[in-house]
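Pasting in a structure now, in structure tokens, and then I'll have a few things to ask.
Only one protein chain is missing; all other protein chains are in place.
Naming follows writing order (A, B and C), and every chain is counted from residue 1.
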Amino acid sequence: MDLSLNARSQGEFEVIEVAGEIDVYTAPRLREALVDLVAKGRHQLVIDVERVEFLDSTGLGVLVGGLKRVRSHNGSLDIVCTQDRLLKIFRITGLTKVFGIFDTVDAAVSSH
Amino acid sequence: MDLSLNARSQGEFEVIEVAGEIDVYTAPRLREALVDLVAKGRHQLVIDVERVEFLDSTGLGVLVGGLKRVRSHNGSLDIVCTQDRLLKIFRITGLTKVFGIFDTVDAAVSSH
Amino acid sequence: MRPVRLSIAADPANVRVARLVAVALARSRGYAEPVVDDVRLAVGEACGRAVLTHLDGGVDAPVVVELAGDDEGLAISVTDADPADGDTPVITLQGDSGDPADLAAEGIYLVDAVAVVGGVADHLDVRQGPDGTTLAMRWAPVESLPD
Partner (left out) sequence: MRPVRLSIAADPANVRVARLVAVALARSRGYAEPVVDDVRLAVGEACGRAVLTHLDGGVDAPVVVELAGDDEGLAISVTDADPADGDTPVITLQGDSGDPADLAAEGIYLVDAVAVVGGVADHLDVRQGPDGTTLAMRWAPVESLPD
């Protein structure tokens, strides 16, 4: 399964739904998408990984890179994730302390 | 996916439903099942491969072996198969001329 | 995709690993499912044949599967390490093999695996060398590859 990306605006937030595998092969496409959004002035990002089947440290690196980028514009990057197998890798890498991780897009948006 | 076998009597016929993969690894289990049935005096066999996902020449060899065995008791061995990808290998190997191949178990049974 | 080589110990359980890799490669190259089915079958037959050849001959070396996809299509070869000698049956490609039911002594080579490979690959090349036999299969490229 390859990577698929779908972005939509929800008020001042941009919600990116990611499906498939975020790995060493596909992570560059996610990075491009994030860079494009930030370049267009979208700095409040919510990344929904509920339909992601695999996430590796390259993918996490891209998420951290996105976070850095939006923060330099006083923006935010939250994650929507309830899957145990993905939460596990956020935990192992200590990234649960870095990202806001929410059960739903609405919870992420209303946290601000 | 491994091999699963399920046999039931339908009058004088024995219907064997096979699911999964019949290959060089699992074919011996199918052979054993056929040998057992013949040893129990069941010589009218219908093998339903509708739920088989993969069949190789080792599996075909076991089917041909079963056919030989029941024929020596004046029995029969018919195949129930409508899947193109399985029919293709029966065709390539010339076995469409050797087996009765039917769309349903009832069609196989009522052909006798 | 640059090439992948898979070496499997001669165990029937390993043949499905080779099928799996071949299917993944074929799908990633954009082949339609009927072609993917052909690739699965061809690789399964070629590896099954090689594994049984090793087991029969007591050959300890692994069976080697090489897979590559490029602009010229998909190329997969399966090599056994069974030295060709007088005992090795001459492999006849396709051909009119007569009634398979007559052959049935329930041997493993009952249905000719190589003929099946030849039936589903676009091109098959059988090379018998002193160190073993290679079945080299090719499939033509798909018309339009996905990005």
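Definition applied: a contact is a pair of C-beta atoms (placed from the backbone, for glycine too) under 8 Å apart; a residue touches a chain by one contact, two chains touch by 3 or more.
Fair warning: this is a prediction, and the values are worked out from it, not measured in the lab.
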Problem set entry | Among shown chains, those touching the left-out chain | A, C
Problem set entry | Given A:Ala19, A:Ile89 or A:Ala107, the one touching the chain that is not displayed | A:Ile89
Exercise. Quick one: which of A:Leu5, A:Ala19 or A:Val98 touches the chain that's been left out?
Worked result: A:Val98
Exercise. Can you name the residues of subunit C that touch the chain not displayed here?
Worked result: 1-11, 13-14, 16-17, 20-21, 24-25, 28, 62
Exercise. For subunit A, which residues touch the unseen chain?
Worked result: 21, 23-25, 31, 54, 56-58, 60-62, 64-65, 67-68, 84-85, 88-89, 92-95, 97-98
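Methods note: only the chains that are shown with their structure count from here on.
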Seminar exercise, completed: By Cα centroid distance, the chain farthest from subunit C is A
Problem set entry | Rounded Å distance, subunit B centre to subunit C centre (Cα mean) | 24
Exercise. In whole angstrom, what separates the CA-based centres of subunit A and subunit B?
Worked result: 51
Exercise. Residues of subunit A that touch two or more other chains: which are they?
Worked result: none
Problem set entry | Sites on subunit C at which at least two other chains make contact | none
